[in-house]
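Removed: one protein chain of the complex. Kept in place: all other protein chains.
Chain naming follows the written order as A, B and C, and within any one chain the residues start at number 1.
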């Protein structure tokens, strides 16, 4: 049993940490100014492009991707890096080309794409030349139950024709999001987990219609392409755009989820660490009722509770990453579900406490806390609400043979 | 002991409820459209003016104000009406001219204003011709401790000169907010609770400078005048603008708080009731994993927990109102603090559960839940964070002579 | 709306409070000594008999029972008296002949008993000459679902023959518990809520066998007759012992529950008040880390949270009592379920905090807290676990026609 990171990871932690603290965080007010100056724009702002150029030059690029195409890191190695990017969630992940949904989409293409698909879409994504979106959730059904998905992908000769409506397609408001991975039903009569497929739909295909942006607690997330509602009206793409094969949609989705959850959870832990750092600074400098906040019992209690939560949950994510690396995603299912449930809500609570300590400033854009809160809150719904996972985890636990 | 409302109240409940359900809630999408069409505007939109005209014609106007100038209701009588306005927090309170901060400001003017002050500012506020703002919180100090307030109000001959900076001045972005009530220090050497005074500052006084709007999560609250940061740079007003007398600021603030908390808490309970109604509708119509959500254990549990919280807390607010009516605000201090602490956080939790049930739609502007959440969340900081009140309530409780 | 108690109630509150503080609480160490001296005994100890004599002489007797046979109080009138008896749960309820399960059994006999049944069993119970037990819960089934109850009550000529096993028959270890009310199945083929009946079984009937006492967190509750497991092996009683009629068992049980829950909840609130009084005394006298506990933030926070919970929940119980008095138990079903769920767990939490403040002394018999905790904890299971009630309350709420 060894809780040390290896040397390569320690070196990368240092470099990522330096980049985040010296470049990304100081760039946040610049981004705010650029956003304020360009209200109708959904593309990357200049400061983002500058950070990406700098990170790539430093070799901090595609860290998330295992294998030769990426940095070749294991989940255990990448996890602490993802955590550091969570300190500046709007700028650091994207600076390293490690932002969702591109990461998951690149993984899908790397693992399941044909050489042609990879050449056409994966390479420019890895190069940072285009962006992408993932179109799974639908407005009219409870899509946490994948069999509810109603978008149809119908074979028609050498083509597939896609009809349906998606929403919460993150990044899709950005005109540079050139490629959409769409989940839909190819065979309603197949066995439950073989009904769905995934297909590549270029943004400019006729019939693709961006309906509107959605907001999260008032935030439109324009800096990273927002969240779109999209209609697919008889959208026709070549049959070669199907990924992996008909009926593989559910399996690809599952494969995509494991690393995605590690990344989300580690970034969320990074958000909690940033919140704690801000709280520490504030508590030591702010005086109320004759004493610094840092000397008041309730503040210490909050900080202690937050520290305990962060330490325990980080270990759980790291163990999950280690299980994925050593025994595979399927054997790590309980742990993957556990972190999906436990981390976002703990981080939501930590951010709520931090907001409380900052007072009204914490609710405003003067601090990153409220926007981080919205992000952590939405993680409790992304990929299915906590309750679906709790139920599944509980059922699995109750089926294990006990030794009582 | 009698838990019935009296006949006048029952009649008003019916009428307010009808107005809210038949006019205010249906006007919400209209407001959204008008807001989308006028991004730089902070004034009332046309739909608000129409609702106000209609409500006034129906005699549903200034219900919050006791005495002859208002509807003459007690706190116990007004409380259930305030609750109903909470179902549509953006439209119903303002429709009835019962929206903060105007309500508190009108109370201050009614209770402490000179006839001249009342003629100049109270009458047009009661008539709905102007709006107002309350300038208390400051960016640089922990203003939950009123003695920290640093804005200076200096006597200079027949005038007072105000210097300082305020923020979270709700409504002040609206150019129709013609009058600001400003809290500041007149005598730093006076006894702790006699240092502060309140003074009337017309918006157009030289030296008053609106610096910027603030956001709560991502909401700018443009529909009701937003929240402003304001600089007061050597702002000179006639000495007659002082309210009640030098050193009275703290006492006026305390007097303003009691009714304000009843109103806020009852509206928050109304938000929780709206959320429960939305949840009920959704849970009965949405199917996941083969059953309506309404048949799933966790949904029933949430609804039951929410119902219990709402029932218990409504009674506590009503009892507080009754105490204020019968023994006075000072004797109701424990209860006023109790509801200030307990109601917003319970409503925040109820809204969080409702969002979870609605999935991503709950986070968006397609449902009122996320914006209500932001409102309830900010109540936990308004007039001082919960923790300050918990501490004061605990201290008072520990000083009561026990009979053990 | 009026939150005042009427004059009769105020007078009784004074008298009950005086008795509890001047006689019952001071008698607690005497009871401890008498219990220590008589380890194998399950009858009342002398100090209990003395208190009962005194209370009866003061007219503080059978306060729980409405109508002419009892004190004739409404639920709203009795509720605050029950609360005061909760301060000394081992001595005050029994002193006033207001202790479970006798209270519920007397109500059943008063409401559903024949004159013969009343003469034989109700009169001596009212006089305090005998005690009783209620035999409903069974060891082998989930008896929160009454249709699971497996004890059989079979007609055989002029007799009924009872066969089954019960446990948690409170008070039944006391040899003076002369009469048992037994719930069992008379017709397994009847409609779901008509299968069960209740029957009177004198303790000394052949076939009644006390198997063993049960403990609750190590407490055997010897002072009030403990909790027994009882076998009924072909127990034969006259047909006239059936209460109300075959198939009425479920209805009688429901009728018995409403007042029982008011009583339990109010006593639990009284326990919380006693805990708060003890905490106050301790926090003001105990010094740690250079300051009295009363000056430490977390202690104030606990006390404040506890006070808020107690105030809100007391009102909910009182409103429930008022609804039962004015519109009947059936119309008060939501509230009855709500208090059954909310009060015991809040009181458990308050007691847990009080124990924490007292340190190890709080766990021991030197303070009443741990034993009260065991009592409050067991209320969360008595008459069905919280979860059954939450589910039923949620289901009912979700069926109400919403006005959204």
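One rule holds for everything that comes next: contacts are C-beta pairs under 8 Å (C-beta built on N, C-alpha and C of every residue); 3 or more make two chains touch, one makes a residue touch a chain.
As the structure is a computational prediction, the values presented were derived from the model and not from experiment.
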| item | value |
| --- | --- |
| Residue in contact with the excluded chain [from B:145, B:176 or B:301] | B:301 |
| Which residue of C:251, C:381 or C:396 touches the chain not shown here | C:381 |
| Contacting the left-out chain in the complete assembly, out of A:141, A:316 or A:333 | A:316 |
| Hidden partner chain, touching residue among A:299, A:347, A:360 or A:376 | A:299 |
| Omitted-chain contact residue, chosen from A:21, A:43, A:69 or A:152 | A:21 |
| Where the missing chain touches subunit B, by residue | 296-298, 301 |
| Residues belonging to subunit A that touch the chain removed from view | 1-6, 21, 76, 274, 276-278, 280-281, 283-284, 294, 297, 299-305, 307-308, 311-313, 315-316, 318-319, 322-323, 334-335, 337-338, 341-342, 387, 389-391, 393-395, 397-398, 400, 402-404 |
| Interface with the undisplayed chain - residues on subunit C | 39, 137, 139, 142, 144-145, 148, 167-168, 214-220, 286-289, 293, 298, 352, 355-356, 359-366, 370-371, 373-374, 377-378, 380-382, 385-388, 390-391 |
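The rule we apply is simple: only the chains that are shown with their structure count from here on.
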| item | value |
| --- | --- |
| Per Cα centroids, the chain farthest from subunit C | A |
| Chain closest to the middle, measuring from C-alpha centroids that were averaged per chain | B |
| Averaged-CA centre spacing for the pair subunit C and subunit A, given as whole angstrom | 53 |
| Between subunit C and subunit B, distance of the C-alpha-averaged centres to the nearest whole Å | 43 |
| Chain centre separation (subunit A, subunit B; CA means) in Å | 37 |
| For subunit C, residues that touch 2 or more chains besides their own | 297, 301 |
